[in-house]
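Only one protein chain is missing; all other protein chains are in place.
Labels for the chains are A, B and C, by order of writing; each one numbers its residues from 1.
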């Protein structure tokens, strides 16, 4: 029988494109022949804007890139500038940074898992994850007054010390986490329908993942052991004992489960950091006007989406000469086409979910 | 006549006694009583849909550690009334490029069979609107029409998402119709009649759910698919194809689909309670407790069982993720169909052996 | 066994059915915003302000705008002070820049408006209406302030 393929515009307004992503799907019935992602609907020109701001003023803009893991975005930029300036950060600030970044990672992974489950039709799992994420946001709110766009980690330290009782509350969250994980295991990971939907779908071989510059959970699900926190430890990550969860196959299921296991590892890091955290100042002696020396620096951190890099060029002035972010979500999104081919429309949303793009970061 | 007439049957009796002197001709009185029945059924569908929308949201809320609607009236009871008012006052908007007639007819055709199916539901003893000899057969035939409006909506909307949804609807409902019918066949074989009232009467000692557990399971799964509810809600599959066939509908037209959907949900739950859960028969308990159970009117038992079934369907919906289309078809044809066929075989052999045992 | 996971999931949702709910009944119960809440609009204590303009300079997005005039003592005084919440990133940099701690966040967070103009708040006017004005100083005898 003679059949024809047809084009379907998925997005920019669609329930499960995680923002304003447009995918031009070429379909043969329900089977994807080609998927072309079209991005840029959320492009704000942050790189250009930041050339006109002082170093300190660029930090709030990083919050708005990957708004699910803002703390880490702040951290990466601040450490890049600190690296350029050769600035030492006080011990306590380092620990607070790690705790915040890891809490933020858990929050980000919760959104990731929740959105993915929601895309597969399991709304309740999504709500449970959002409910538990609320506790992290409440912790952030107590520490810096914002729930999403923090601007908390600053060049030279953190904005202010955590308030009284914060550490205890954080400790309670860490203690309650296994029970939350148990719920997710029962409701989401243990569900046969969910497993059937995820397993053996969209397999990404490790060599292809490396060649496509994939990073984060996408790369590790394929079995490539690359975690910036382990391979190129920034800050004080070399002091903590944690594992890097690896997948074996590189299918949707691995991409999902790797991140769920990462949440447990993050809890381990927070647990150790809370135990080791010293007293002391949280801000280094930083001049009022930050003027890094002439030069350039590339610094990368492990974001929840992958390898987040900042490339900052200084001309010695108070504003960056060039400010660039390597956004992992954008790089990972390149894989969408090859992963989707041959699978069904329903798998497209699952694959997109496992790639975990945040359009604020993709478009920057 | 009924030995202990309950509220509804005596109400019907009094309406009949009022009407018969007015009309005179007994056939005319029967016709008029059918009219009254139709009115009652339509009222039931509307009020029920309103309650079910509220109930669904409450169940969803409670399962997701929220309260659900709680603003309007006690426990948010008036929320769905407000929703209905909103839907009715919305602009009747027709997208420019839709196939006018097909698109406009679809919601009406969706609603009609849902109402028609209620004709044979045994709401209580002597409360079957039309107690046909082929009651179950009629129900199956009428309820399978629901496929057509969804295809019409999908095709007529001139929207690719809708088309995919419509195609999915046809594939899914046709495939799951078969195990649905076969699962009821076991019960019918036990009774030897397609008449609803006989099926319910036959369960006065033991409900068929205990004799036909596999069939009940198959029925529940197939019915979930048949009503397009999660985990089989591929037709609407919000995260994949926006809203499937309903994408281009709004206002009252959309509400008609919704109404049809909830009417179907009630219908399949009612059939489940009639065929497997003993319909209007009370809980078979021994002694004084059993007498107490008998004191409760049959229609309350029926409603109770039906709503428990509806709760189970809602429970499914708010727990499970969705199937993928090929898994759905595979499950229907490779698991449910053989299972239901095997059930028929086992039932047949069982009946044969029972007859041999009795007759021998 | 197949189906075990499904039953576990159903068990979890059923248990949740009877658990305590986490709904915040928002308009009836106002949320606890916390001490360090960043949001709302800028609350200006006009009597403490020295019109240095550091908040304006610190703002990454030009959301804090002020103009000054010289008074009789040749001292800078605020002429206007506007907080454009539509542009505000809520980054807290202005608050931190203030040398006299004369600005802070209000806790009014429901600021939605039908037009962009409705998002611009005149903080100085609000201060005046609260009766918070700088007491006019008598011209100082030396008059040498620059």
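Everything that follows uses one rule, which is that a contact is a pair of C-beta atoms (placed from the backbone, for glycine too) under 8 Å apart; a residue touches a chain by one contact, two chains touch by 3 or more.
Keep this in mind: contacts and distances are computed from a predicted model.
Choosing from "NADH-quinone oxidoreductase subunit C", "ABC transporter permease", "NAD(P) transhydrogenase subunit beta" or "Phosphoribosylformylglycinamidine synthase subunit PurS", the protein name stored in UniProt for the chain missing from the display reads "NADH-quinone oxidoreductase subunit C". Seen in the complete assembly, the chain not on display touches A.
Of the listed positions A:65, A:107, A:153 or A:331, the one in contact with the omitted chain in the full complex is A:331. Within the full complex, the residue among A:224, A:246, A:269 or A:290 touching the omitted chain is A:224.
The residue touching the chain not shown here, chosen from A:134, A:161, A:232 or A:264, is A:232. Checked against the hidden chain, the listed residues A:45, A:205 or A:280 yield one contact partner: A:45. Against the chain not displayed here, subunit A makes contact via residues 39-40, 43, 45, 47-49, 52, 83-84, 210-214, 224, 226, 231-233, 295-298, 300, 307, 309, 311, 313, 321-322, 324, 326, 330-331, 333-334, 363-364.
What we mean here is this: only the chains that are shown with their structure count from here on.
The chain pair with the larger count of C-beta pairs in contact, out of B-C and A-C, is A-C. Centroids of subunit A and subunit B (each the mean of its C-alpha atoms) stand 46 Å apart. Each chain gets one centre point, the mean of its Cα atoms, and the points for subunit B and subunit C are 55 Å apart.
Rounded to a whole number, the gap between the C-alpha centres of subunit A and subunit C is 29 angstrom.
Of all residues in subunit A, those that touch two or more other chains are 124, 128, 131, 187, 191, 193.
Looking at subunit C, one finds that residues 6, 9, 12-13, 16, 22 touch two or more other chains. Remark: subunit C residues 6, 9-10, 12-14, 16-23, 25 touch subunit B in the complex.
The residues of subunit B lying in touch with subunit A in their complex are 60, 63-66, 160-161, 164, 230-231, 233-234, 237-242, 318-327.
Across the complex, subunit B is touched by residues 6, 8, 14-16, 30, 117-125, 127-128, 131, 187, 191, 193-194, 196-197, 344-349 of subunit A.
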